[in-house]
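== chain A ==
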Amino acid sequence: MDTGDSVVQLDKVRKQYGSFVAVHEADFSIGRGEFFAMLGPSGCGKTTTLKMIAGFEEPTSGRILLEGEDVSDVPPHKRNVNTVFQQYALFPHMSVFDNVAFGPRSKKLNDTEVNRRVREMLDVVRLGDFASRRPAQLSGGQQQRVALARALVNYPSALLLDEPLAALDLKLREAMQIELKRIQREVGITFVFVTHDQGEALTMSDRIAVMSEGRVEQVGAPFDIYSRPESLFVAGFIGSANLLPGTIASTDGGSTRVDLAGGAQVVVPAGNSADNVSLSSGTRVTVMIRPEQLSLGGATGLSIDVTDTVFQGATLRLVGRMSNGTEVSAVLPVDPQRVTPVPGNAVTLSWHQSAPYLLDGWPDNAGSTTTNVDNVEAAL
Partner candidate 1 sequence: MATQKKNSTGRGTPLSRRDFIVRSGLVGAGALSLPALLAACGGGDGGGDGEALSLMFENWPLYIDEETVALFKTASGIDFKYTEAYNDNNEYFAKVQPSLSAGKKIDPDIVAPTFWMAARWIQLGWAQKINMANIPNSKNLRDDLANPSWDANNEYQMPWQTGIAGIAYNAKTTGRELKSVADLFDPAFKGKIGMLTEMRDTLGLVLMSEGKKLDSIKTFDDAASAFDKIEKAKADGQIRAFTGNDYTDDLSSGNFAACVAWSGDVLQLSKDNPDVKFYVPEEGGTSWYDTMLWVAGSENGSAVEKWMDYVYDPVNAARITASVQYISPVKGVQDALSDMGGDAAALAEDTLLFPDAATIARLQSWGALAEEEEAKLDERFAAITGA
Partner candidate 2 sequence: MLVLAIGVVSIGAGWVSGATRLVALSVMLVSVVALVWTAFVGGLETRRALAPYGLLKPGILWLSLFFLAPLWSMFQMSLSSKQSRFDFFPDFTWEWSNYSTALTDFAPQFTRSFSYAAIATVLTLLIGYPLAYVIAFRGGKYRTILLGLVAVPFFTSYLIRTLAWQNLLADSGPVVSLLNTLRLDTPLEWLNIMDNGRLMNTPAAVIGGLTYNFLPFMILPLYVSLEKIDVRLVDAAMDLYTTATGAFRRVVLPLSLPGVFAGSLLVFIPAAGDFVNAQFLGSPSTTMVGNSIQNQFLRELNYPLASAMSFVLMAVITCSVLVYAKFMGTDDLV
């Protein structure tokens, strides 16, 4: 999907405000019909990147190509992209119909065509019966769909969505995630989606660009990003992970032995490492094992003291500490037949040999990452 049929292409795009660099050389392309997410914590530059694509911000250097044409200094109203704004930015003084008709009317389409398109798009978002309402008379989800229709009615090359679900409550978000996917399939337009919610990004996107502090850390399909993160940041940000610092003891043939700071040794199979890890002994590395890859018992593994257990329905989250204090968490299936560990117990956690994955360097805070704070906030 890379360059073959790209709709949006960022060519070493950089954005600087004074001495503050908001975006460092972003360089990726978005394919036709793709559902593309830009994911990262707040302040990572994802919204700035989106605004540059929309035309509200001009890149300091680099080019933005839309359908192969350089649009870096084309004003927003002349770019064939449309945006769904964070709080929707619906025009409060206009009916739903007039909101949706705004773009086509700007383009001076004739009334019949405007009417046809607006009706069509309202049907797509299932708001056909609400055409004469005012935005204030609609629920949050309905407003969201009006914003979508208002943008999609223009048949843009790409639809840009700035945190489109952030204002909705959890239930509605989940419904809207599915709805968005359906609409995208139906209209076949490229969606570029900005979010700080990794769950949302993983669920919905074809590909994700993970950003941190103005840098694009990794671009890839959700599964690749989850299972083969390129950096500690990506590993920690996408899903939760146990990040165990260590040093490479030896490499033999394919697999690598790592001495963990806590004393245990982990064997990482060949190929289970980020591209930038140099596999020579003495290198400081971090072993990533996802909580759901750990299981209770086994002869060898991590010995931990259980500090907390959280019953989550189908699963049980178990949190404990290694002897050196590194926190480890595991997500275990709930089995009524077995005795569940309680805080204070000492247990051994083991894993399938294919589970460990090597990342370069040591994390700032060793241990497990759980759902990040942003995520919790968004859920609230």
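The rule is short, and it goes like this: a residue touches a chain if its C-beta (ideal position, glycine included) is under 8 Å from a C-beta of that chain, and two chains touch if they have at least 3 such contacts; residues count from 1.
Selection rule: all candidates are chains of the complex that A comes from, given by their letters.
Small disclaimer: the values here were computed from a predicted structure and weren't measured.
For chain A, the touching candidate in this complex, among 1 or 2, is 2.
On the side of chain A, the complex with candidate 2 involves touching residues 54-56, 75-78, 81-83, 85-87, 89-93, 102-103, 106-107, 134, 136, 150-151, 154.
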